[in-house]
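Up next is chain A:
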Amino acid sequence: MNTGQIISGAGHTILIGWALIGNLFAATPKPFEVTQVTAVSTEEFNAIMAAQRPPQAASDVAVPDAPEVSPDSPDLSSQTDPATEQAQPETTENTPPDAAPDVAELTPLPEAEVEDTSPELQQPSEDVAALLPETSERPKQRPVERVAPEQVDPPEPDTAIDDVVREEVVPDEAAEVPQEETEATAPEAAATEIVTEAEQMAAAAVTRSLRPKTRPKAPKPAEEPAQPSAIEAALQAAQDNVTDTEPASRPTPSGPPLTGGEKDALRVAVQQCWNVGSLSTEALNTTVVVAVDMSEDSRPVPGSIRMIGSSGGSDTAARQAFETARRAIIRCGARGFSLPVEKYAHWQTIEMTFNPEKMRIK
Partner candidate 1 sequence: MENTFIERGRTMKLMQKALILGAVLALAACTNPDRFDDTNNVDLNNGAGMAGSASDPTSPAYFQQTVGDRVLFPVNQHTLTAQAQQTLNGQANWLLTNTDYDALIEGHADERGTREYNVALGARRANSVHEYLISQGVPANRLRVVSYGKERPVEICSDEGCYAQNRRAVTVISIGPGV
Partner candidate 2 sequence: MMTRILTLLAALLLLALPPMATAQDGPLRIEITEGVIEPLPFAVPDFVAGDAASAEMSRNIARVIAADLVGTGLFREISQDAFISRVTSFSSPVQFADWKAINAQALITGAVDVDSTGKVVVRFRVWDVFAGKELENGLQLVGTTDGWRRIAHKVADQVYSRITGEGGYFDSRVVFVAETGPKGQRAKRLAIMDYDGANVKYLTDSANIVLAPRFSPTGDRILYTSYETGFPRVYLLDVASVSRRELENQVGTMSFAPRFSPDGRTVVYSLITGGNTDIYRMDIGSGASARLTSAPSIETAPSYSPDGSQIVFESDRSGSNHLYVMPAGGGEARRISSGKGQYGTPVWSPRGDYIAFTKQSKGRFHIGVMRTDGSEERLLTASFLDEGPTWAPNGRVIMFTRETQGAQGQARLYSVDITGRNLRQVSTATGASDPSWSPLQ
């Protein structure tokens, strides 16, 4: 055999041998996850994203569960409220199937005393975090995109506990124990309902449920800038283009006007309940101005909600838009908008302009 044959034979042997046993040395293929993905066209995806981006939807689902609200309290039906509260956990179990496990934890709440609610009120934030750990960061992204005054959006998970404590304190002064309990249940149901309905994109919306807790915090930032020099506060207010915030430390009934942050908190609060999903395309082109009188506990007086102006649509469309706006005010106002009571004179009457321009089909 000549060298050529030797080389050829060796080469062939190597090749065949590698082919046969080389796979033994190959790395085991990495396990790949099979995730459920809905194949969605680009257009459908864009449509969904466009529709989902505005809806920081989830939290507003929360709020409606809460309202047993002021309209009922003067009525006879308020006497039935304690009964309904006890029934309530069961109902929320059934409506959103995913709510069941969480609501079970809440069943003792109606019987719990005020002091006991505080630790349990912390649970919602923890549970939410547990349910959606990845999304806990999202609220920071959203606010940056949408809300200008950053005072309203401090890191929410941190403040959750603070806000909860704060919520507690105020009702304690008013001694409205039953109401407090219903408020406690609301955020819980919200979180779980969000999970039920969430599509993948809307998962981010869940974090919205934490927003209501920041509302009570609004007075705080108003006070904080007041503590540093008045000059800074004045300059900042001027920059905010808002009727100025003077140090809020003076407890006059008609105190200083609302800060930009407080107004934003109110706006955000109403937004969460402003559901334009069922508005006709014409009503989505209609802007309505709605006036509402507020009671001192920062709840709207439902009978006082009136339309004082509209533009851009027919009477029917305006009526549609008005009713949707009214629903938003009543639903989100049921727990109170947490407006500073010392500034009551400034928000005794509120005029809200509902402009759906941004919510139209783009």
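Quick note on the criterion: a residue touches a chain if its C-beta (ideal position, glycine included) is under 8 Å from a C-beta of that chain, and two chains touch if they have at least 3 such contacts; residues count from 1.
If you want to know what made the cut, all candidates are chains of the complex that A comes from, given by their letters.
All figures in this text were calculated on a predicted structure; none of them were measured in a lab.
Could you work out which candidate touches chain A in the complex, given the options 1 or 2?
It is candidate 2 that touches chain A.
Quick one: in the complex, what on chain A touches candidate 2?
41-44, 47-48, 51-52, 54-57, 60-61, 64-65, 67-69, 71-72, 77, 80-81, 84, 87-88, 91-92, 94-95, 146, 197, 230-231, 234-235, 237-238, 243-244, 246, 254, 256-258, 263, 266-267, 270-283, 291, 302, 316-317, 319-320, 323, 325-328, 330-331, 345-359, 361
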